[in-house]
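Pasting a structure below so you can have a look.
Every protein chain but one is kept in place in this view of the complex.
Now for chain A:
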């Protein structure tokens, strides 16, 4: 991305996440950074391949996530949508990297259970279609944006843990995990800053955020995965002693957000554990 110029004069105050600078620095295709031959020859374990496959499927659901945000008042906020435009672009290329590595690792990494069967068991709240989301979004109004941003924030923490586990699954997956982690790390500050700002100024935003955080399946989009894959993902990422410690820390970080509190933090932790 080389677009710049006199817009820099209109940059935001120093203390705010610079959406324009973020958009300018967007990262595209990662194919050149990947050694697919090494992946193909690595003889990955079944578990590593499966984790790769499940994460690849999750990464591919960005537009679905974007839709769920845009049918509510979140689409009204031009600063948020400017961020989401680049966020979706960067996630598209992370998904592309995951797909490339998954395909190089072998073809038996397809989801364990057809998605249709999964839908019956998954969280009904999250599987709401655009109509129910839009209607609910109308009732919640513009303060719902805070809840969406807080969800994005906690999700970035969950993904960070998942990518770490992916790197541990096999050294050959480290470059992919690092790409995903660094892109994710570029998104977290926006979610954090916006969440803190919005929760700090509105009790209604706090109420809606607590409600959303309490009933989410993590990571965001997991409700669309096959039930077995969802369980596998959580067991792999949060099922080990180190993973349980991660889940506890994550719950505590959620609890520490303005007005969110221990009860919701505990619910977040509980939903991370397999």
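Note that in this section contacts are C-beta pairs under 8 Å (C-beta built on N, C-alpha and C of every residue); 3 or more make two chains touch, one makes a residue touch a chain; residues count from 1.
Going forward, contacts and distances are computed from a predicted model.
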Omitted chain, identified by the protein name its UniProt record gives, among "NADH-quinone oxidoreductase subunit F", "Ferritin-like domain-containing protein", "TusA-related sulfurtransferase" or "ATP synthase gamma chain": "Ferritin-like domain-containing protein"
Hidden partner chain, touching residue among A:45, A:85 or A:182: A:85
Sites on chain A contacted by the missing partner chain, in the whole complex: 1-7, 9-10, 19-20, 23-24, 26, 28-29, 62-64, 66-67, 70-71, 73, 75-79, 81-82, 84-86, 88-89, 92, 129-131, 134-135, 137-138, 142
